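Every protein chain but one is kept in place in this view of the complex.
Labels for the chains are A and B, by order of writing; each one numbers its residues from 1.
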Amino acid sequence: MGEDRLIAERRGKPWALILRKSGRYIALILAVLFFLFPIFWIAVTAIKQPGQYYNYPPIWFPKRPTFVHFKAVRTTGIGGYTALKNSFIITSCSTVAVMLLGTLAAYAMARFNTGGRNLAFWVLSQRMLPPIAIVFPLFLMMRIIHWIDTYQVMILFYTTFNLPFVIWMLRSYFVEVPVDVEESALVDGCTRIGALFRVVLPMVMPGVIATAVFAYIFAWTEFLFAVIFSRTRVVTVPVALGTYFGTEGQLWGEAGVMAVLSMVPIFVIGLAVQRHFARGLTLGSVKG
Amino acid sequence: MTAKGALLSRTNTYVSSPPEMRWRAKTQSWVRRHEGWLMVAPSMALMLAVGIFPLVFSLGISFIRWEPKIPGRPFVGLANFRDILTSLEYWIAMRSTAIIVGSGVTIEFFFGLGLALLMVGKVRGKRYFMALLMLPVMMVPVVVGYTWRILWHPAYGPINQILGWFVGHRVTISWLTNTKTALFALIVTEFWQWTPFMFLVLLAGLTAVNPELAEAAAIDGASRWQTFWRITIPVIRPVIMVAILIRTIEALKLFDIVFVITHGGPGLSTQSIAFYLYRTGARYFRMSHTAAGSWVFLVVVAVIISMAVRQFQKE
Partner (left out) sequence: MKKKFFQLSTVLIVVVLISALFLVGGKGKKEAPEGAAPEETVMRVGSQKERAEALAKKYAGVTVTILTEGIAAGPPKAFAPQFEEATGVKIKVIESPYVETMSRPLVEHEAGTGAIDIYRIVPDWVPDFAAAGVIQSIDDLVKKYMTEEDLADIEPGYMLATMFYEGEYWGMLMDGDIFILYYRADIFEDPEAMKRFKAKYGYELAPPKNWEQYNQIGQFITDFTKGKVYGGAGNRAPGQAYYWFNQLFRGAGGRFFDPETMKPTINGEIGRQTMEQLVKELEFGPPGMVNWGTAELWSGFVDGTVAMQFSWPPSGRFAEAASGLANYPTWLPPTKVAGKIKYALLPGPFKGEGPPGAGMMGNGFWTLSSDTKNREAVFAYMMWMNSAEMALKTSLFPNSLMDPYRISQFAAPEYKAAWPNAHLYLETLREAGKYALVPTKVLGGTEFDEIVDVAVTSVMGGMPIQAALDEAAKKMEEVVNRLGKDRVKASYKDLLKMQDEIRKLQY
C-alpha cells in the first residue's frame, strides 16, 4: 500500500489511490461472492425443509429452517460423524507424512539438482496415469498383506499420491530462496537438515502452508481409492456422500450437512495460518 | 554439533586421526556426498514400492485380452492399442477433455493470478478473504457436482433465475442438454473449484518475493506494470510453471464433475477420458482395453508435459 501512496503522491493523483483501493476491495468482494455462492447454496440445503430442493422459483433461504438433517446424518448410511473421524485421521497422518518426505526430497532436488531433469520428470509422471488403471493391481497387492479396509492403506496411498505434487511445489518455492542465507548458516555450524528446517523453511512458509493445505485437501476429497479400499471400517467423507445419492432418492439435507461439516476443519486451519501470508512491505526477512 | 567438530568434519583430517574418527569421518563424508540422494530416497522408495507393480501390471495386461466376460486371456499384441487409436469415441473424449482442461486451466491461472495480486500486502480482512476463497477447493467433488447440477438446472436452478433478472424475462436455457453449453457449464464448474488453488499457490509465491525489490524499482521510477512484468513475474516463474503443470496434470484426470453433472451427456459428447476409461473398465469389465487406453493417454500427456517443461526450463 505504501508504494501506492508513494507513486500516487509522486504523480499528484490522489484520486488514483482511492480508486485503486476501493477497486481492489470491490474486486475481492465480487470474487468472494462468486466463489461462495455454491457453498452458500449447499449450506442452505442442509437446513432446508424436506422437499424444498426442486422448486420453481428456486428457494434461496427457507422460511423455516430445520436442523433435522444434522441428526439424520448420524444414522444415515455409515454414519456421517464416523466418516468425518475417519477422514480426519487418514488425512492428517498422510499430510504430515507427505510433508516430511516431500520437504526432504524437494530440498535435495532444488539445491543439489538430485536426479536432474529425469528424476523430476519421473516424479511428475507418477501422476499422469489415470487412477482407474492402477486400482486393481493395487487391490491385489493390498489384499496379499491384508491391508484392505485399514487406516494404513489409505494413509499409505494418500502419502504416495501426494508426493509428486508436494515435491514439485516445494521445489519451486525452494528455488526462489537465495543460497547465501543457507551457506552462512552452514558455515556457522548447522547441518544440512538443520539449515533446511531452521532457515529455509521459515522463509518459504507461505508456500509450505499452501502445499500442506492442498495435500490435505486432495487426501480429504479423494473418492476412487477410498471407495474401493474401504468396506466398513475406514469409510471416508467422500464415500459416505457418494451413498447419499442413489437411484431412487437423493439425501440432499444430509449431503448439505456433510458438505458443510467437512469444510469446517480446513476453514479453521485456513484462518489460523493467515499470518504467514501477511508479509507486507514492512519487513522482509531476507536481509543480506 | 560444536564449531570445532564442524570444522573438523568439514576439513580433511582423515590422514592424521584415530580409526573411529576416521570411520566416522568416512561415513559422514559419504553421507555428505550423497545427501541429495539420501533425502530423496524415502520418497522414491515409497513411490517405487507403490507404483512399480501397478505400472508393470497395467502395461502387461494391455498386451493381452483380459475381459472377464469372455473366457481366456490370449496374447493379442498391439490389438488393444489399435482399438484405442481407431476409436472415435476415445478421441472425442480426448478432445472434450482438452477443451475443458485447456480453457479451464487458462482462465483459472489468470483469475488466480489476479486474485493473488489483489491480496498481496496489507489488505483489510485478509484472513477472512483468504479462508473464504479457499472453500471451493475444499468441497468434495461429488458434492460440487450435485450442487452445480442444481445450479445449472433450467427450472430449479438459480443461474437461470439470476440471468433472468439481468435480461428481464425468464431464462430457460437447458445448459446440460446441449453439448456446447454443457461443456461451458463444466468449464465454469472446474474454474470455480480450482481457481482458489491457483490463487493460493501464486499468492504464496508472491509473498515470498522480496518486497524490497519492488520498492527499489518503484523508487527508480518504474511503473507498477513494469515492476510487475520485469521483476515479480520472473521471480515467481518457477511457481507459475509448477502451478500450471500440476493443475493441468490433475485436471486431465477430470472425472467426478463429468460423472455427476452431465454423465458424459448429451449422448457421450462431454465425456472425459477418465470417464471413458471408467466406463470401459468398471462397467464393461474390459480390463485390457482400459489399460491400453490409460497408457495411450499417459504417453500423450507425458509428451505434451515434457514439451512444456522443456519450454519453461529453456529460459
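Note that a contact is a pair of C-beta atoms (placed from the backbone, for glycine too) under 8 Å apart; a residue touches a chain by one contact, two chains touch by 3 or more.
Since the structure is predicted, the reported quantities are computational estimates derived from the model, not experimental observations.
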**OP:** Sort through B:W91, B:F111, B:F228 or B:F285 and give me the one touching the missing partner chain.
**Re:** B:F285
Original post:
For the chain left off this view, which of A:L36, A:V175 or A:I228 is in contact with it?
Top reply: A:I228
Original post:
At which residues does chain B meet the chain that is not included here?
Top reply: 56-57, 59-61, 63-64, 66, 68-75, 153-156, 172, 174, 176-179, 262-269, 279, 281-285
Subject >> chain A, residues in touch with the chain not shown (by the definition above) >> reply: 50-54, 56, 68-69, 72, 77-78, 118, 135-136, 139-140, 143, 148, 227-228, 231-232, 239, 242-254
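Everything below uses one rule, namely that only the chains that are shown with their structure count from here on.
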**OP:** Please compute the C-alpha centroid of chain A, do the same for chain B, then give the distance between them in whole Å.
**Re:** 13
Subject >> Contact set on chain B toward chain A in their complex >> reply: 1-3, 6, 32, 35-40, 42-44, 46-47, 50-51, 53-55, 57-58, 111, 114-115, 118-119, 121-124, 126-144, 146-148, 150-151, 153, 155-158, 161, 192, 195-197, 200-201, 203-205, 207-212, 214-215, 218-219, 223-224, 235-236, 238-239, 241-243, 245-246, 249-250, 252-253, 255-256, 260, 273-274, 277-278, 281-282, 287, 290-291, 294-295, 297-298, 301-302, 305-306, 309, 313
Subject >> chain B contact footprint on chain A (complex, rising order) >> reply: 1, 3, 6-7, 24-25, 27-28, 31-32, 34-39, 41-42, 45, 53-58, 60, 101-102, 104-105, 107-109, 111-115, 117, 119, 121, 123-134, 136-138, 140-141, 156-157, 159-160, 163-165, 167-169, 171-173, 175-177, 189, 191-192, 203-204, 206-207, 209-211, 213-214, 217, 220-221, 223-224, 237-238, 241-242, 245, 250, 255, 258-259, 262-263, 266-267, 270-271, 274, 276-281, 284, 286
